[in-house]
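For this view, one protein chain was removed and the others were kept in their places.
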């Protein structure tokens, strides 16, 4: 789960890492008041879950509260990579002397949290990795011992040559690690970690992703989720315990299993179609799940054809067919429905679906080809 | 470091393990007041660092405050295995239904904290181990994962057959483990762990030893040390950073290194003598250490001969000789001193000691034989 | 021959009294798997489908000699259950459970490695050596005894591909779902190493997906030293970056983990990659013939 910069900074502050004073605002007037209260030059930063805010004009400096209001008017409501900005973070500006990078990521290859530090801060770490890899020190942290003082010192020494700065950076890195572990993060980065003209350290920008599998241990994190920026279908799917990702095609798919669902999208593309979504109804056979899935699909106006791809195993084909029948009758589904069924109770499923005139295939390829052929051609 | 039952129970209580209400007292009147305040039958327990209190008459039940005062009079001041009782713990008596054992020890062989539980509580666990080993479950706890819930349950199930009791015992075992780890214990046992007639769990007796090497992490534990029961020589040695153990012989020894110090005792015994102490002055060459060592030896009235055994390596023989010379002159040492010196700067040492007429040997055996021969024969 | 599970597998089912645990115990018994014990704390003494239930793994292993376990334990209790199985001496653990916190898996991964315990999963559909033993939730009917090893990060996609293989006459030595999570106990390379040593496996079908670099590592390993023919499929060619596609591990992070890169790396290691699952059997046939 992604959280916003302002939320990430509250995590950092709770662990004693210094962040700039300021607050989050949703209107230009609020921005004015915050700037007035701060009484300093301020930075106004769009709060969105995508990168490239700066280039898109989502970060601006203001010298007066009036200027802050003006700048906020420009940022609030703007679109960054398709996302409308509804919140900005207003912060006292920092007089930057140097910028570095300090981040932790749960690394799949080493199966350890990996600490990455670079004196080349303020830019995307992937770019640094590509262009000047010698400027990154990567250290896979042993999960049993954590970040030992010797290693915190070694990382800090890679960032700074001044011994006083090394000394000050050590506890920041240790706190960042503790924050990462205690909150089940999958990513936590401070970029840039700034030293100002007076030698004070500031986490000027921060990003935290929380491990979805770890959320169960932190029920309070649910309130960090910004349900307003989720596509309504995605919110509904999450609440119905379905895996759904909206895409921009017109063939909706409804599949049991994530790998098969991705593959169904790939096969649609292969045969010249465009998938409208990723949707995994999971392994259980509950007909209600199918109804919920169709409710979600129905709200997507781009959908022209609905494709079911069910490989019965634990999932019973007849259960899916029952749910589909119920949904088609209750929800007044107007798009044509193409169904591929194989496996457990396939025959029973065919019988159920034949009563409502739905085409059933055994082969995924045939079903997909049929769905692609139906696009733009037919209303049910 | 050993601590008293009343101190151990404060550790347990801090971790939420139930102990009987009560307090520690040093006079019969205090015992009376505590018993009066408790308003129940009370148990009066001698606080000593040795086992076998019960058999020695150091634990008594009293039904009234008056009776408590009487019993306390008998216990306070009594000697248990040579130790004078100066403190008693006064506790509300518990109506015992069952007694079990739960203990943790840092195990040298498995290099792990080992949990031991036995439904045969209230008796010495070594005795249970010898006579009915099938009544003990030993579980070496992985130090990285700690006591996982599944294992706490398994241990609890070994103690109790009643499922409600199992459920209640699980958190007690988990708390005991956490207490053990967080306080660097080397031993922590509850014996007996009692279930009373109402099904309530009580840690009726408890013993905790703290890891000497871990004390540096817990400076506040120093105040748990009862310096009054230490032999005065031992306290002085501890304060001077020397390792000293008082024994009941008459040949004092002063050695560099613990293994050689033990061996010197063994060789004294082998040649028919009796060592007055174990004393290791350690590896450093500081003459002051030798002076401190002799100050301590001097306070032991049983000492008739003083034997130095120095194998010079890092320890310089001349430094030891300087210290010895200084001490003999300043402290007015009347017992004969026999010295064995070998190694670094041996010649210089011989010269120094020849000026004060001390016999110097190269062979440990010869020095020891000389010391043994001198017992009862000579005053310097 | 086969790998991981076979006739010698003596299975312990952790969470046997639950809905999924009892259902799949029945299925596994029906397939012929030697299910010797179950564990559910507090339910010791009961039986499920004739299988004795114990309160803990230690008693189960001591009483039955179980050497393999499968987990149908809810995520919050699964790390402890894995821990317990290992402490009881189990050497192969198959974790069906999904949703275990990644940090817990990081610790367990290394801790199990230290004692050479094989963990399949978490979030795995299980392992089957057709005709010998099935451990997990895979639908028995689609598998056929043979000499193709199948290894996959997925569940139903594996069934889809195995179904195609079986229809085309390719039986399987062992099929393994290594699991869809970010940190899993056994990687493609680990399984390939086992297949390399297994006389019963003559060719391998590798089913990857977006996210991580496990397929790239496999490609490198194959190029370096794997001698048997391999064909592959990568799911998620049309998946958008930055979005998790069901599996916790199926996510393109930054530029890492795209299907395109995986396909290219596999191809450059000499592994043909099928564009869609239905092409796998013919590709396998060609590859085996040209090998």
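Labels for the chains are A, B and C, by order of writing; each one numbers its residues from 1.
FYI, a contact is a pair of C-beta atoms (placed from the backbone, for glycine too) under 8 Å apart; a residue touches a chain by one contact, two chains touch by 3 or more.
In this text the structure is predicted, and so the values were computed from the model without any measurement.
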item: Hidden-chain contact residue, picked from the options B:23, B:67, B:184 or B:226; value: B:184
item: Selected from A:149, A:199, A:232 or A:272 as touching the chain missing from the view; value: A:149
item: Contact with the hidden chain (one of B:266, B:330 or B:347); value: B:266
item: Chain B residues that touch the omitted chain in the full complex; value: 106, 108-109, 111-113, 126, 142-144, 181, 184, 186, 211-214, 216-217, 243, 245, 247, 255-263, 265-270, 275, 278, 280, 283, 311-315, 342-344, 363-365
item: Chain A, residues in touch with the chain not shown (by the definition above); value: 142, 144-145, 148-151, 153-154, 157, 163
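Following the convention adopted for this analysis, only the chains that are shown with their structure count from here on.
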item: Highest C-beta pair count, chain pair; value: A-C
item: Farthest chain relative to chain B (centres taken as mean CA coordinates); value: A
item: Chain centre separation (chain B, chain C; CA means) in Å; value: 54
item: Cα-centroid distance, chain A relative to chain B, in whole angstrom; value: 59
item: Residues of chain C whose C-beta touches two or more other chains; value: 107
item: In chain B, residues with contacts to at least two other chains; value: 144
